[in-house]
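All protein chains but one are shown at their positions in the complex.
The first chain written gets the first letter, and so on, giving A, B and C; residue counts start at 1 in each chain.
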Amino acid sequence: MTEDEATWRRNRRLLMLLVLAAMLVVSACAGTDRLGLESVVSDDIPQNSLNPAGPEARQIDDLWWLVFWIATAVFVVVEAALIYMVVRFRQRKGEDRQVKQVHGNTKLEIIWTILPAVLLTVIAIPTVATLLDLRSAPDPSDNALQIEVIGHQWWWEFSYPEYGFTTANELHIPAGRQVYLTMTSADVIHSFWVPQLAGKRDLVPGRETNLKIEADEPGLFLGQCAEFCGLAHADMRLRVFASTEAEFETWALAQAQPANLPAAGPAADGWETFSAVCASCHTIDGTSAGARLAPNLTHFASRTTFGSATFANEEQHLRQWLADPSSLKPMRPELNDLEVGRVLGMPKLGLTEDQIDGLIALLETLE
Amino acid sequence: MSIDTLAQEHPGPHDVSHIRKVAMWVFLGSEVLFFGSLITTFLLYRTRIGDGPGAAEIFDIPFTSVSSFILLMSSLTMVMAHHSASRKDWRQMRVWLVATAMLGIVFLSGQVFEFTEFVEEGLTVSTSPFGSSFFVLTGVHGAHVAVGVLLLLATALMSFTGRLRDGEGMNVEIIGLYWHFVDVVWIVIFTVVYLMQV
Amino acid sequence: MLMATMTPTLEAPPAARRGVWGWLTTTDHKKIGILYGSSASVFFVVGGIEALLIRVQLATPNGEFLSADAYNQMFTMHATTMVFLVIMPAAAAFTNYFLPLLIGARDVAFPRLNALSYWVFLFGGLFLTVSFFLGGAPDGGWFGYAPLSTQVPEVVRMDYWALGLIIIGLASLLASVNFITTIFTMRAPGMTLMRMPVFAWMSLVVNFLLLFSLPIITVGLIQVFLDRNIGTLFFDAANGGDPILWQHLFWLFGHPEVYVLILPAMGIVSEVLPTFARKPLFGRSFVIFSGIAIGFMGFGVWAHHMFTSGLGPVAESAFALTTMFIAVPTGVKIFNWLGTIWGGSLRLNTSMLFSLGFIAMFVIGGLSGVTHAAAPADWQQHDTYYVVAHFHYVLVGGAIFGLISGLYYWWPKITGKLLDERLGKWHFWLMMIGFNLTFAPMHILGLNGMPRRTYRYPEGLGFEFWNAIATIGSFLIGVSMLVLFWNFYRTRRRGEIAGPDPWDGRTLEWSISSPPPEHNFDQIPVVEREDDFWHRKYRTAEDGTAIAIEPPPNMEFERDEDIHLPSPSFYPVLAAAGMFLVVMGLVYVPWGLIAVGAGAVTTLWGLFGWSMEPITREEH
Partner (left out) sequence: MSDTAHAHPTPRDYWLIALILAVITGAEVSVTYIDALDSVVAPLLITMSAAKFAIVVGYFMHLKYEQRIYRNLFLMGIIAAPILFGTVLLTFGVLIGD
């Protein structure tokens, strides 16, 4: 053996150890929550599915950890065995050894067929139990809040039938109370996902799907459309505000109010533009604008974000949005066909600065 | 029973007829899944007729029964062609081949006629999912029949001009397998699509 | 001794067998294998560059390297390329080249059909790839969920996708008919099915999977194409169609497909481990039967890709269970491989390292698969980077590692030269490290809530760090591949001569020269047992150790007299070119119909010429 090869052999063993260590670290990181290593990965991670904030998400989390630990055990056993054997049975330098020709061992083979089957049964039972529980209709005693969700390219429409209003992109729910979503889609398949509150569920055109979500405590939870739905799929985000029952009630009653159009001033000019340009797609309740092809703007100013929870609801962003929406968020308005209801984004409408000023003034009044 | 007996040992690597037959049966196994998918689509959509006509309104069962019968009988002529070929009676084989092709053409004409009728009565591929799945299923089947007709006529012609002398019997057998299979698919389609209207 | 009546073709190939024309018209399974392999390598570079572009875009939050539009094309084409134009043809390359050698045959059952398969595949791949230059590549994801894939008929991208996959599928289907027939009818005398090498067995299973799953997706693709182009309503929910039907048709194919991708690699590992452990495969029949079991069970789990689509709790539970239990036969393989190396004398060369790496990495991917199978847990994981991590561990750590192991193993047989071991080891370790750096972090990203197929992510969600690591890792994989290519180049000129049996092999391909003669075997071998070639070299002593037979057996055989080799034929490539015109024209209906017509005529011309052409030129 040459000098090179000798060094190589030493390095190889080192590398092997490094890789193993890396793999262990990585798998441990995935489980930081339980390992007390939150600081490595899960600080400030608002969409962390391993940080459940409600009973549905927690049930899934429990199942996940069971499966995770079983998988980890199998992983450790197999990798350890593999490395042990490679080290122990490797052909050493200059060695040319013939070995015993073993063709198999039926007993062993039966054992390692049955053992995994047993482990899998341990996983299977809670899997099915959790599944049936989470997929069951809500218990009437839970007095679940009903909300209807419609997915659009690339925004969310939320309706509260009990209160009779519709809003977009920001969902408000009462903390501590179950919420039952009834969902469908207006165009392609989307998927509603707020990791801290529940698993995801697809919104399929022509079908109705349901999802139970619940937040233990008031707070803000981030979510995102999880099914690829075209150009702006990445920017189809959503926010869930959980608040106390009383705060929620106040909010909902306010949302159910129609808008009060300003009589004069820039906002009134804004309304003029709006009814001429924007009303073919948007709704402002209580006005003549009633099209449902785009987000309902009745209480737009009460939202913290726009563009499907992607941009802060601030003037500078709004200005850019109105001037050229596609410069903020990739969309395909050139393919819109309002006749058949195909809307692939908000078009650049060629508004003047003045018109934009007016519109912003109008939007700001829509508390 | 071991795997080997299941698959049965082959007669030897040079039996070309055997090799081709294995290939044809393998291919037909695949075709089962192909038509299976189309039929499944139809079963899913057969009641989704939208504003268009449904099965009961447009199907003309007596007409389709006759054309189905014709396709069924083409299997008889086909097997007769094979029989003649195995007796090396090439003349008779050609007669049966052409007869089979003719029956196939009659069937296809029936299908074309049926399609035009349906279109006139307001069922097209874009009327309803029922229309889409009906036309695509029966259309794809029709395309299979058409390919079969071409194969039959080409074989008859080549046999007539004296080419392909040696392989003839075998070719007829392989084409026959294909032809019968297409017939068998129609047996299922006729029942599932036409007769079983819920 | 050479017989005087020997056909001259075997001694001096006619002009038609050399040069470009020789490659275009070849019907030799070995040359076709090389064509498949070279094409797959080129497409691997294409798919890999697409992957690197993805990684550059995601290296930082709010990346601006690619537009959303470019990004969507990138991941769609990356996956489509890697799955259909890299792994499948790479596996087909090995199957083409080695299946006949492993079962002691002179060729496949239908040599010209084999050539047709290759050319149709190649034209299909080109067809998909040129879309980049003709208005944009497919951008609907590699499983093209309807109605997104049928949504905007004006934009032809998904037409390229649907038609491209239809003809690539056709190529595969023809190949699978060919291979299955070959295995059932062309084995050497005494080569019973149970004596067949495991790689041949896995090919058999793979080709059955393709045979039964390709027609299903073909129907789905036809429906997508028709929905887009003639107004059928298969997936149009507003008019009563149901998008979920597409998901069933796709995954009924798609899941068996993932086993199509992994089983050839498993077959390779089952050849490599025994050779370099100097022991027979542990529990050979168990390994074979578990392969068959995986094949069967693979058809019963498709809906685990649809856990969030709304199948209903009963179906979801049922598919969760079937999915989990597919881990049992897979586990059998893993454990039997461990059994194979136990007590062996392991020669840790590059090929062996990749096989061992396969086991180590595939287990990780398989186990994350099991965590998906727990359906409620999958509701969190689905469509996140956790899934991306899962499938790259099985696809790259599994399929690619296995195929590369096969490449190092069989390269000397194909070229007659050994690859350089030192470079090989650099390749292995760089790839191992790069691979884990790239894909291990994706587990964390996914669980932390990063959805897949997103061209950008905002700051503050905690995705920055691991994405940067993943990008670094991906370039390391790229570098490792450069080492491999350098190795190819260097050993072409300076490589050590391999000789017929460089690894002390066990199977028939090592009994003939490297590279093998055009007719493969001078005499068709008569097989007496499994690993027949090994048993010609060794006997086992009382205590079970192997003892070389002295003197070594004579491997020179008298050449058979009537060797019939298929003549080269121009018709397969002609027919395939016609199909290219047909699909190209279909994208641009109505004026494209001219191309459709021209293509159809060309194809028919090819097929007609084919059927008139004698299979073997009569030369004696």
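Quick note on the criterion: a contact is a pair of C-beta atoms (placed from the backbone, for glycine too) under 8 Å apart; a residue touches a chain by one contact, two chains touch by 3 or more.
The structure presented is a predicted model; accordingly, all values stated were derived computationally and were not measured.
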item: Chains still shown that are in contact with the chain withheld from the display; value: B, C
item: Touching the absent chain when the full complex is considered, from B:L33, B:L108, B:L123 or B:L137; value: B:L33
item: Which of C:D242, C:E271 or C:E509 contacts the chain that the document leaves out; value: C:D242
item: Where the unshown chain meets chain B, residue by residue; value: 6-8, 10, 18, 21-22, 25-26, 28-33, 36-37, 39-40, 43-44, 61-62, 65, 68-69, 72-73, 75-76, 78-80, 83, 86, 176-177, 180-181, 183-184, 187-188, 190-192, 195-196
item: Positions on chain C contacted by the hidden chain, ascending; value: 180, 184, 208, 212, 242, 244-245, 248, 252, 299, 303, 311-312, 315
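Quick note on the criterion: only the chains that are shown with their structure count from here on.
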item: Between chain B and chain A, distance of the C-alpha-averaged centres to the nearest whole Å; value: 49
item: For chain C, residues that touch 2 or more chains besides their own; value: 240-242
item: Junction residues of chain A, two or more chains touched; value: none
item: Residues on chain C engaged by chain A in the complex (per definition of touch); value: 67-69, 72, 140-141, 145, 147-148, 151-152, 154-155, 237-238, 240-244, 277-280, 282-286, 308-310, 312-313, 316-317, 320-321, 324-325, 327-328, 331-332, 334-336, 338-339, 341-348, 356, 359-360, 363-364, 367-368, 370-371, 373-384, 422, 425, 429, 432-433, 436-437, 440-441, 443-444, 447-458, 460-462, 538, 540, 543-548
item: In the complex with chain C, residue positions of chain A that touch it; value: 4, 8, 12, 15, 18-19, 22-23, 26-27, 29-30, 41-50, 57, 59-60, 63-64, 67-68, 71, 74-75, 78-79, 81-82, 85-86, 89-91, 95, 97-106, 108-109, 112-113, 116-117, 120, 123-124, 127-128, 130-132, 134-136, 187-189, 191, 193, 195, 198-202, 204-207, 209, 222, 224-235, 310, 330, 332, 335, 342, 344
item: In the complex with chain C, residue positions of chain B that touch it; value: 2-4, 7, 9-10, 13, 15, 18-19, 22-23, 26-27, 29-31, 33-34, 36-38, 41, 44-45, 48, 50, 125-126, 128-129, 131-133, 135-136, 140, 154, 163
